[in-house]
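One chain of protein is taken out of this complex; the other chains stay put.
Here is chain A:
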Amino acid sequence: MNFIVSKRRPAQPSLPDHPAPATPGTGRGLGLGLPVIALLAVLLVSVVLAIGLGPATISPADTTRYLWAALTGGTLPAGDLTGYQIIWEVRTPRVLLAVVIGAGLSVVGVTVQALVRNALADPFVLGVSSGASVGAVTVIVTGALGAFGIHALSAGAFAGALAASALVYLASYSRAGLTPLRLVLTGTAMAYGFQAVMSVLVYLAPDGEATHTVLFWMLGGLGAATWGSLPTVAVIVAAGTFLLHRHARTLDAMALGDETAASLGVDTAALRRTLFVLTSLMTGAMVAVSGAIGFVGLVMPHLVRILVGARHSRVLVLAPLVGGIFMVWADLVARTLVAPRELPLGVITALVGVPVFITLMRRKGYVFGGR
């Protein structure tokens, strides 16, 4: 049995003497601490500046003074009342909502791209936004949900978003679970269906309000921000981001393919269900207050990956910060450029973001899903 012996002899594995990097993987392995602190600082400054800027510009010093008074319950001279009201009642909730929506759309974008394994996916690819529009328009046309008072529209949009998600889920579910391609195809097909329903509702509506609402939900905007609507969406986005981040390594594994993920101990079917539910809730909550603001959820994930690599444990921390900052400035431009009129926020996000993104993409030779 000589040949068996010869097989068992461990042949010298040839080790070409390449100059080995000191510690492999440090290229993008720098700690998260510094970038997070820097981005938080930029975010804070952006928020204060954006609150002060607008048709009635209020200096950063006054802005800080008003905000401080509001937060600590201090007193202000009577002459400051108008300024204070603009700052605290109008702009602050709006800018904070911009942070929440920018952060949330970016996080959901990252997750949905991993969930459906598609670089072109964004938070609305699963039909959520058109479902929300149908919900909102239904409320206007039928006067349903009167019990919710001024929040009836948002409640209708949220219900529509969740109903759309449930439909997409049921329609794309199969024995093999939620397969990525099926999800995208079902979501896209459903979106067309919802748009048709919406068109009919608008067509049959007796007044112009429905048309206006549809436009708002399709283009998105933060004009409806109030202190009342902010907490719910903020809590949902924050909790969702936290939960998604806990799945970061599993998301990495899933990016290697379902088979490989399974061999690494990931229950891909269960994971997809969890991700689907979390992202649907987050998107639904966001669309209900801001409509479908495009582009951010598609491009921020790529932008952050270009800068720090693909690992979800990093991307899911930095994307919300970068997205929040971006949205604050985009909204500032939207409401000041042709003041007192407002430009649709989605127009600004696209006009500003597309060139930035394409420049970055070309510079770094970024690749996603193939060469």
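We take it that a residue touches a chain if its C-beta (ideal position, glycine included) is under 8 Å from a C-beta of that chain, and two chains touch if they have at least 3 such contacts; residues count from 1.
Keep this in mind: contacts and distances are computed from a predicted model.
S.K.: Among "Iron complex transport system ATP-binding protein", "Gluconate 2-dehydrogenase alpha chain", "ATP synthase gamma chain" or "Hydantoinase", find the name that the UniProt record gives to the complex chain excluded from display.
M.R.: "Iron complex transport system ATP-binding protein"
S.K.: One chain isn't shown here. Among A:201, A:266 or A:332, which residue touches it?
M.R.: Spelled out, the listed residue whose C-beta touches the missing chain is A:266.
S.K.: Of A:65, A:91 or A:117, which residue touches the hidden chain?
M.R.: The single option touching the absent chain is A:117.
S.K.: Out of A:69, A:90, A:189 or A:310, which is the one that touches the chain we can't see?
M.R.: Among A:69, A:90, A:189 or A:310, only A:310 touches the chain that is not shown.
S.K.: Contact with the hidden chain only, please: which chain A residues?
M.R.: 2-4, 6-8, 10-11, 13-16, 18-21, 23-29, 114, 117, 119, 245-246, 248-250, 252-253, 255-260, 262-267, 305, 309-311, 313, 365-371
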